[in-house]
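For reference, the structure I am asking about is given below.
Just one protein chain is left out here, and the rest sit where they should.
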Amino acid sequence: MREITYSEALREAIYQSMKSDDKVIMIGEEIGQGYAGVFGVSKGLYDEFGPKRIIDTPIAENTIMGAAIGTSLLGFKPIVEIMFSDFISVCFDGVLNQAAKVRFMTGGQYNLNLVVRLPGGEGSGTGPQHSQSLESLFMTIPGLLIANPSNAYDAKGLLATAIDAGDPVLFFEHKKLYKTKADVPQEPYKIEFGKAKTVREGSDITIVALSYMVSVALAAAAELKDKYGIDAEVIDPRTLVPLDIDKIATSVKKTSRLAVLEETYMRGGIGSEIGSIICQKYMDALDCPINKIASKNVPIPMPPSLCNEVIPDEDRVVQEIRGMF
Amino acid sequence: MREITYSEALREAIYQSMKSDDKVIMIGEEIGQGYAGVFGVSKGLYDEFGPKRIIDTPIAENTIMGAAIGTSLLGFKPIVEIMFSDFISVCFDGVLNQAAKVRFMTGGQYNLNLVVRLPGGEGSGTGPQHSQSLESLFMTIPGLLIANPSNAYDAKGLLATAIDAGDPVLFFEHKKLYKTKADVPQEPYKIEFGKAKTVREGSDITIVALSYMVSVALAAAAELKDKYGIDAEVIDPRTLVPLDIDKIATSVKKTSRLAVLEETYMRGGIGSEIGSIICQKYMDALDCPINKIASKNVPIPMPPSLCNEVIPDEDRVVQEIRGMF
Amino acid sequence: MNFNQDLFLTFFEKMYLIRRFEQKVYEFAERGLVFGSTHLEVGEEATAVGTLLNINKEDYLIATHRGHGQELLKGTDVKNMMAEMIGKDAGVCGGRVGSMHVADASVNNLGAQGIIGASFPISVGVGLALNLLGDKEKILISFFGDGASNQGNFYESLNMAELWKVPVFFVCVNNQYGMGTAYCSTCNIEIHKKASLFNIKSDYEDGNDVEKVYHKSKELIDYVRTKRLPALLELKTYRTIGHSAFDKHPYRTKEEIEDWKKKDPIKRIEATLTSNGVPLDTIDDIKKKVEAQIQDAADFAIKSEYPAYTDALEQ
Partner (left out) sequence: MNFNQDLFLTFFEKMYLIRRFEQKVYEFAERGLVFGSTHLEVGEEATAVGTLLNINKEDYLIATHRGHGQELLKGTDVKNMMAEMIGKDAGVCGGRVGSMHVADASVNNLGAQGIIGASFPISVGVGLALNLLGDKEKILISFFGDGASNQGNFYESLNMAELWKVPVFFVCVNNQYGMGTAYCSTCNIEIHKKASLFNIKSDYEDGNDVEKVYHKSKELIDYVRTKRLPALLELKTYRTIGHSAFDKHPYRTKEEIEDWKKKDPIKRIEATLTSNGVPLDTIDDIKKKVEAQIQDAADFAIKSEYPAYTDALEQ
């Protein structure tokens, strides 16, 4: 099989969807003629599909979200690119009060196919307004689905699913993943939402990790095994909403320990959500308290000297998990 | 002591702060000449302080937030009223990316005194875009403080504290509370943030409840005691950020059981946050799984027939808590 | 101008229908049957009727939070409208959302937003979709209030409407107030002039004269439909009642209100009808017909059940 990058995988999903369904369009800033996507995801698509399907906008996020909602109401399947996920705040009303509520508010008469692609996470020091992981902020809003691919294979399959999911999907990508490679089939495929993946089997502890943190978890797991004989199972939920709590629970029943690793801020984070559900429903399975490993409650700084303290890295994960034994 | 309403208590806090500190101003829609606040909080203040301190705006939430940030940067202490908390989405960028980050981003050179008053919660059927409880959405953003007064006494004291807290405060009020009364001292007083209050002592279970849900918890507690002999302790955190986890933990150590009751949506809610911390740090104290009692993951509907199913009420609380014994 | 009796009788019937609908909703509100708030358009009926009589069923509508008339004129059944008002199962949105948010896919009513200003970017998006579909016939009619025109989204969307050349007819129901705030205290520029800045064809008209509204909007709608370009019409009018059902509107003087009551669009059309020799009986018959319709709708709504909760709502 071919190895391609996360960016290429995303592009392939878009390309194939656009080829097979003429209702699929893209809307965003710098996605067509200018940069072809700041992270290069839409490279070549403008040349292939032209300005009617790869729709460049001015710097006007409310327009982007409105264009997406409006076209979707009329049957299109827009894929929005918000250049940095941090900018979603500018058109937040469109997400919270319009997109998320269309199905409910119209009594099911209308529903939206609408993907909002959100490049997030700390990349290389872009600082507090360009580096956030905002998944947790959206997880609490009914009516939104949330996907967080951690690798190129999932990126392609989840995006294909997102495009006609029938409800708005916030599709969180990660800056540090765009250039990572994985085996990705050429032919189109879909990955069902709500199906977690066990990316490493282990017997001593379950680490749930999302997005870029999956690779951090794997690195930590290797070190834990090598140096300390701790055999971690790593689970990637792949979609935060819906969440495959059953798979996590099954693993926890086996390992009796749970850590949740994420780049979102600690307070109100994903670890809180997953941790609380496990505690609520499967407390008896736990041998020790769950451990939430997340970014500290600080705006994401620019210099590595601070980022490394704020955002969890392999060392912190190893240390935290050793502390659970 | 006098009994006054929650609205009156809020007004008194504003009035007294404005009298003693000429840097305190109010900014919002319909707060001065028109409605004097849709919930009447600013009644009479325009006559007292005039248009320079009670500043009416057009329907332009970004202007409101910008005016607040701008004046605060120059030393004012603005109190913003967002007519319904749901509308904060319109100026969400001002909250997430500007206000919350000023202190950090300027290296502490600037910081904001800024209160955003947010009337929230289901009132009388105002429906999905006017009835949300959005606390959980903000709890995850570093740099914001969150207050949730459940009664007139706390309303006055917390607001007085919020006005010069030195960091932006999201001040969540609740529609169903405005007309509720409590004993409130005439003289100015402050309630420290991060100090929970035990509103009912009990030995069998700890119920943490916020805002309007405190009264629901108390009603349920009375019923639980009367009918089922279950003696619930009810704790009102009063501020969600900072959160007085110690007081909650102390109570849980005594009762060995925890339920968190809130009107925010279940997924990613306050129960997840509090529940996960207790499970993480005090799991041994728990005799049974924590219980999260929250609004279902549905946009808040209009008719009571649906609201009553979506939002927790006394019956649901009683039933849920009985299930824990 | 020739007196077109049928047209004027239609004007009358439709405006009277809206008026009676609103009054019934008010009555329901007084009886505690309307949950939340409801925004009635008593006094503004000519704006919905004059514009929407030129709109086809296949055209799209985005109405406002004060949109009952707009929604009725687009073709929603009075019964289902009424049931929605009081949150009943048979309501056009299943009774879930009530007065402020009526959507009706069967007549291409895309739904009204309770967030002031939110409809502008969505309207641009709908127009964009029509362009992408290569549609040469359908247009979107998108209503908004004077107060809404101060939101940044208004201007941003006007620029986009022009840039993308979308077939959207923006109609400003300028009732001169946003809640308790007079438009003139919030902005010094007339609303139709804001559109001119963006080189969008725009005009204004007496919003209490249904005939004028009808003809002016016909002209602009033809322009939007054939040229596939946006246009904006500002209609000056007045709500002679409060902002929401129980608003006692102290922010306006008695004189101002009385003054505008004299310009009531329904009274005006009734006068035109009688002065053109239409017999009172004809007018009365229409009134009775409308009355029966409203009564039927009210009975239907009352009899209908409140919606039941199902887990399927959870998302």
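Going in written order, the chains are labelled A, B and C, and every chain counts its residues from 1.
Just so it is clear, a contact is a pair of C-beta atoms (placed from the backbone, for glycine too) under 8 Å apart; a residue touches a chain by one contact, two chains touch by 3 or more.
In this text the structure is predicted, and so the values were computed from the model without any measurement.
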Since one chain is left out of the picture, which of the remaining chains does it touch in the full complex?
A, B, C
Give the residue, chosen from A:21, A:56, A:231 or A:287, that touches the chain omitted from the document.
A:56
Hey, which of A:29, A:135 or A:204 is the one touching the hidden chain?
A:29
Consider the whole complex, including the chain that is not shown, and state which of A:111, A:126, A:198 or A:256 touches that chain.
A:126
Had the left-out chain been drawn, it would touch chain C at residues 150-157, 159, 162-163, 186-189, 193-194, 197-199
Mind pulling the chain A residues that touch the left-out chain?
29-30, 33-35, 56-62, 86-87, 89-90, 123-131, 296-298, 301-306, 309-310
Under the stated touch rule, tell me which residues of chain B contact the chain that is not displayed.
25, 52-53, 55, 57-58, 60, 62-63, 65-76, 91, 93-94, 97-98, 102-110, 142-144, 167
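The working rule: only the chains that are shown with their structure count from here on.
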What's the farthest chain from chain C if centres are computed as the mean of the Cα atoms?
A
Where the CA atoms of chain A average out and where those of chain C average out, how many Å apart are those spots?
41
Find the geometric centre of each of chain A and chain B from their Cα atoms only, then give the gap between the two centres in Å, rounded to an integer.
30
Listed in rising order, chain C residues that touch 2 or more other chains are 95-97, 101, 113-115, 152, 313-315
Give the residues of chain A touching no fewer than two other chains, as numbers and ranges.
93, 97, 104-105, 142-143
